[in-house]
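What you see is the complex with one protein chain gone and the rest in place.
For subunit A:
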Amino acid sequence: MEAFGLLLHGFAVLLTWKTLLLMMVGLVLGIFVGVLPGLGGPNGVAILLPLTFTMDPTSAIVMLSCIYWGALFGGAITSILFNIPGEAWSVATTFDGYPMAQQGRAAEALTAAFTSSFIGSLVAVLLITFLAPMISSFALKFGPPEFFAVYLLTFCSFVGLGREAKHKTVISMSLGLLLAGVGMDTVSGQLRMTFGSAELLRGINFLVAVIGLFGISEILLTMEERLALRGHAAGISLRVVLSVWKDLPKYWVTLLRSSVIGCWLGITPGGAIAASFMGYNLAKRFAKDPESFGKGRIEGVFAPETAAHASGTSALLPMLALGIPGSGTAAILLGGLMVWGLNPGPLLFVEHKDFVWGLIASMYLGNVVGLVLVLTTVPIFASILRVPFAAVAPMIVVSCAIGAYAIQNAMFDIWLMLGFGVVGYVFKKIGIPLAPFTLALVLGNRAEDAFRLSMIGSGGDMKVFWSNGLVGTITTLAIVLLFWPVIDKAFVGLGRLLRPARA
């Protein structure tokens, strides 16, 4: 009940004309970046971050999170109308969404996608409302060893549970952690890895890296392919919306299952991509006629969209409660919090109640307003795709440069952004994942500080990470997750060995 009272307080903080206007601006900008090829949630939030530098933290984070909701909604438009997934998590939506559009049911598919996005996000926001304060009050008891163990768990689960080649995830993560250490050492004040360069004294700002890795590299990749589009135009009428909503109770199992999958994979760093595919596959598996999937079935839109949005939203839970982002975009939002001098983690709930509950309230309001906005403006946003890419690409490059420069007012950062753009392009093409790199770059200094403080406290004894039940459990779990593929294989092999013996 305490959470409910605090949430009402959050709405009171939020309900000012200025904040509501910023929310609308954020949502429109978000849908815009979601629809545009070569942009998406993480890039949009990173590029538009400088717009918020002069705002108070609550207004700024509300606008940024609304850009995020808007981008999530916008991605579905291109998937359904043009068979072009704006984000990797929209791929599963194209399986049934595009066939529906081909059958003249584009409006129905879009309504289903937006509504299920809303439901997935709503379930995740409810989870954040009631779970995040509990986790954060529990985490207040954490010391440096517990925090390092949680960071280790996050890193290890990326390596162990990720779909990419393990050594490539390790490369991405260790490179991110190393680059986070460039500049002045926060404990001793000594310079590290600067090689005499005055520009590197500031360190490598992770937002500059993100703008290059995601924004510039995406432009290079998009340009590489054919940029011709053939798609369906769609306008959504109130009759179609009401008819889809009337049928919603029929699909409650699919919606609930996908929400649970999404929330689970969002809190653990499984990600929205895995969630959307898992949601789709399970809906197909439990269907009475699985062969109808892929031919324009509405459940094939409900399942992946609900799971992806539940995952994308619940990734903010560990960011708020523990200061550990569950996704790339959550990592960028966390960077935003740091820019305004806020320290994400358990203390945020104690020291900045207005901010946290204002943000959580904005998640509810942003989703409701976002749903109404996308349902009423689809034709306008779909027509953005008529703008030639040759006009859009240089504008995105300029926006990226503005974003990179504004963070530290340094020309060097524009060059750094370009360098990261090339790195991102090559990494994406050879399968080195970028999400672990971003996460490591954000968490690097915090993880190192927690490690050093733990080691100083224990006099260099590694046993500190097993010194009590809590830290020992988290560290052991981290190691189990790191070696999960090996453990999994061993179990499968053992099962095979035992089966003939039993027979």
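The rule is simple: contacts are C-beta pairs under 8 Å (C-beta built on N, C-alpha and C of every residue); 3 or more make two chains touch, one makes a residue touch a chain; residues count from 1.
Everything that follows uses one rule, which is that contacts and distances are computed from a predicted model.
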item	value
Name of the absent chain as recorded in UniProt (options "Putative zinc-finger domain-containing protein", "Aspartyl/glutamyl-tRNA(Asn/Gln) amidotransferase subunit C", "Tripartite tricarboxylate transporter TctB family protein" or "DNA modification/repair radical SAM protein")	"Tripartite tricarboxylate transporter TctB family protein"
Contact partner of the left-out chain, one of A:Gly5, A:Pro290 or A:Pro394	A:Pro394
Touching residue (missing chain; options A:Leu7, A:Met24, A:Val91 or A:Met193)	A:Met193
Touch with the omitted chain, as defined above, among A:Asp96, A:Glu299 or A:Glu448	A:Glu448
Contacts of subunit A with the absent chain, listed as residue ranges	50-51, 53-54, 81-82, 101-107, 165, 167-168, 170-171, 174-175, 177-178, 181, 185, 187-188, 190-193, 195, 216, 219-220, 223-234, 382-383, 385-386, 388-391, 393-395, 397-399, 401-402, 405-406, 409, 411, 414-415, 418, 421-422, 425-427, 429-430, 432, 448, 451-452, 455-456, 460
